[in-house]
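Shown here: the complex without one of its protein chains, the others still in place.
Lettered A, B and C in written order, each chain numbered from 1.
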Amino acid sequence: MSNPLSSLYTEIVMEHDKRPLHAGLREPFDAEVHHVNPTCGDEITLRLRLGADELVQDVSYEAVGCAMSRASASIMADLLIGRPVHEIQPVSDHLEAAMRSRGRLAGDEELLGDGVALLGAAKFPARVKCVLMPWKAYQAALVEARTLGA
Amino acid sequence: MSNPLSSLYTEIVMEHDKRPLHAGLREPFDAEVHHVNPTCGDEITLRLRLGADELVQDVSYEAVGCAMSRASASIMADLLIGRPVHEIQPVSDHLEAAMRSRGRLAGDEELLGDGVALLGAAKFPARVKCVLMPWKAYQAALVEARTLGA
Amino acid sequence: MSTPRSPFDLEAIRADFPILERRLDPETPLIYLDGGATSQRPRQVIDAEVAFLTRDNAAVKRGAHRLASAATDAYEDARETIAAFLGAPSPDEVVITRSTTEALNLVAHSLGSGDETVPDHLRVRAGDEILVTEMEHHANLVPWQELARRTGATLRWIPVAEDFTLDLTDLDSLVTDRTRVIALTHQSNVLGTVTPVERLVEAARSVGALTVLDMAQSAPHMSVDVAALGVDFAAVSGHKMYGPTGIGILWGRYEHLAAMPPFLTGGSMIETVHMDRSTYAEPPARFEAGTPPISQAVGLAAACDYLTALGMDAVAAHEQELTRRALRGLTAIDGVRVIGPADGPERRGAVSFDLAGRHPHDVGQVLDSLGIEVRVGHHCAWPLHRRFGLHGTTRASFSVHTTPSEVDALIAGVARTIDFFGSLS
Partner (left out) sequence: MSTPRSPFDLEAIRADFPILERRLDPETPLIYLDGGATSQRPRQVIDAEVAFLTRDNAAVKRGAHRLASAATDAYEDARETIAAFLGAPSPDEVVITRSTTEALNLVAHSLGSGDETVPDHLRVRAGDEILVTEMEHHANLVPWQELARRTGATLRWIPVAEDFTLDLTDLDSLVTDRTRVIALTHQSNVLGTVTPVERLVEAARSVGALTVLDMAQSAPHMSVDVAALGVDFAAVSGHKMYGPTGIGILWGRYEHLAAMPPFLTGGSMIETVHMDRSTYAEPPARFEAGTPPISQAVGLAAACDYLTALGMDAVAAHEQELTRRALRGLTAIDGVRVIGPADGPERRGAVSFDLAGRHPHDVGQVLDSLGIEVRVGHHCAWPLHRRFGLHGTTRASFSVHTTPSEVDALIAGVARTIDFFGSLS
């Protein structure tokens, strides 16, 4: 098996794929979004619950997708829950930048935690979308929650 | 001026272009048709009058077009008038075959009369239509006259 | 038992396709098993287009100069070659479009033009029914959904049976006096199933409905004859039959085309134009608005010539043999579920499969690392996948240049994929 492949399907990715954290749809929630990747048919339904001072109280989800996208959802949920929104933005920005860098930008483990394990996908343009899809869903849910809360 | 050009604009063609025979629209007529060449905007309105035993009593026309198409209309009208339809068909068929032969089929002067002067156009695919347009109009008028007469 | 020698000189054929020399990385030669998405081009097709461009290129049908005549001849000769390849009785029945997709949209839009001067059998109106199948590519489904929406007609569909063929049990109730159109694929791009066209043509005729056949996947792989098939319209794409992208064909019976209103409008499809009104040219010009894909027509004709020289029956036999080999190898692997009929005469070369629920993206990724290029996902046939409870499949499709050992590599690759993910969990 060639090297880039094992950089993609790392142990951490496979572990999250198999035993995804925080999976399932839970109540209560402030916003729910449904995203589809029309090319591959992957789907994610994501619910966001915000507390006082925009603290993420819960992120729950149901995801149909490849190992990369399922692992990404699991790692994301674990990163988000219990943190204030303003702390999350830099993480999200950094992940997106690293994913779109075609492997030129090394990931910052402080920011990304387990998320660095996803960066192998940055060298596979077709897979970048898979990793970013849960994050897009979170961003959309945040916009919606804020609109409803306003 | 190169040779093929003078084979196209023969003296006979230029003469018919300048002083077209039987031109103008006359009464009485059995059928009138209007044909357009959409590529160049050329037009012909043609009237046909048939007598007993399908004798062509009159062909009258108004043509907008290049020298080749105007000469063709003039020569055609002169060939048709006073002859029975069944005698004309071989002339028409022969002209079309010669025109579409790219110059490989020599024209039969017995059949075509002045029409042989048009055959230079057979070597210019874009001009074949110009020469055949009046004939197509005659054929359409004949179909119409027969339908009305029936 | 010795396998019969292929009438194909596979080595010579492979030498015609420059891209096959490419390596994906220094260690990985290309095994292209995605001809179902788009085919590769033989040198003959590329050369024909380049020769045209460097010698005869000009606008067609509009010019009187020699270059324009040469270009027009090349374009119209291409139409004749394509007509002959498809079995069209006349080149005037061959409309050059952008793709299968545009060809099918053309028919759907023209039938729904709302023009009241058009004969009834060429109009779809409120209350009418359009019948499709559950195995259609989106290109032969969504335009009919849109036609139904615009006109108030009803869309119905023939279901797919468990054995991956059309389920014709209820055909008699699906085809009614209100059915105006039956649109179906000739060969499923997912299942490899060849549909019973004759049976459906018969059903359509019995109620005066039109038949529209999507031949995007059949024309490159078997001998086709639109006249013999008895359909009213048929569509193909250049890029799936070794020709260029940017060109497709709509074939239609002349008497239909002659009575149908245009779809795209503009230059070259008109008879006369005034500021407030226009009249339209005869077919096929009526349906070819604007400057057509000229060099692409020349390229597609070269592709037809290439296939004709190989012989479509030989092409079909070669690909049937590969399909059989793939089915045999894949079904022998534990965890592989082939989504398509078992081997048989109506079973052709698109071999799609599910791998123990493993997401096709992941399967494709491992195969790609081995140089094996297959397609993953729903292959623009989402309802068909839903029918079988799947989000997607992995599909291998075969071409004239595919070798038995490439098929063996696929089989071995699938086995390794299972091992790979097994070892990780």
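FYI, a residue touches a chain if its C-beta (ideal position, glycine included) is under 8 Å from a C-beta of that chain, and two chains touch if they have at least 3 such contacts.
None of the values given here were measured: they were computed from a predicted structure.
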Option touching the unshown chain, where C:Ser237, C:Thr403 or C:Thr417 are the choices: C:Ser237
Among C:Thr81, C:Ser99, C:Thr179 or C:Ser352, the residue in touch with the chain that has been omitted: C:Ser99
Of B:Leu5, B:Ala97 or B:Leu148, the residue in touch with the unshown chain: B:Leu5
Residue touching the undisplayed chain, where the options are C:Pro89, C:Pro119 or C:Gly266: C:Gly266
Interface with the undisplayed chain - residues on chain B: 1-2, 4-5, 8-9, 11, 14, 18, 39-43, 64-68, 124, 126-127, 130
Residue ranges of chain C at the interface with the undisplayed chain: 18-19, 22, 24, 30, 32, 34, 37-38, 40-41, 46, 50, 53-55, 57-59, 62-68, 98-102, 104-105, 113-114, 134, 137-143, 145-146, 150, 155, 157, 237, 239, 244-247, 264-268, 270, 272-278, 289-296, 361, 364-365, 367-368, 373-377, 379-380, 382-383, 386
In chain A, positions touching the absent partner: 36, 38-40, 124-127
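Here is the rule we go by: only the chains that are shown with their structure count from here on.
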Most heavily contacting chain pair (counted by C-beta pairs in contact): A-C
Whole-Å gap between the CA centroids of chain A and chain B: 77
Gap in Å, rounded to a whole number, between the CA centres of chain C and chain A: 38
Gap in Å, rounded to a whole number, between the CA centres of chain C and chain B: 45
Residues within chain C bordering two or more other chains: none
Shared interface positions of chain A, touching two or more other chains: none
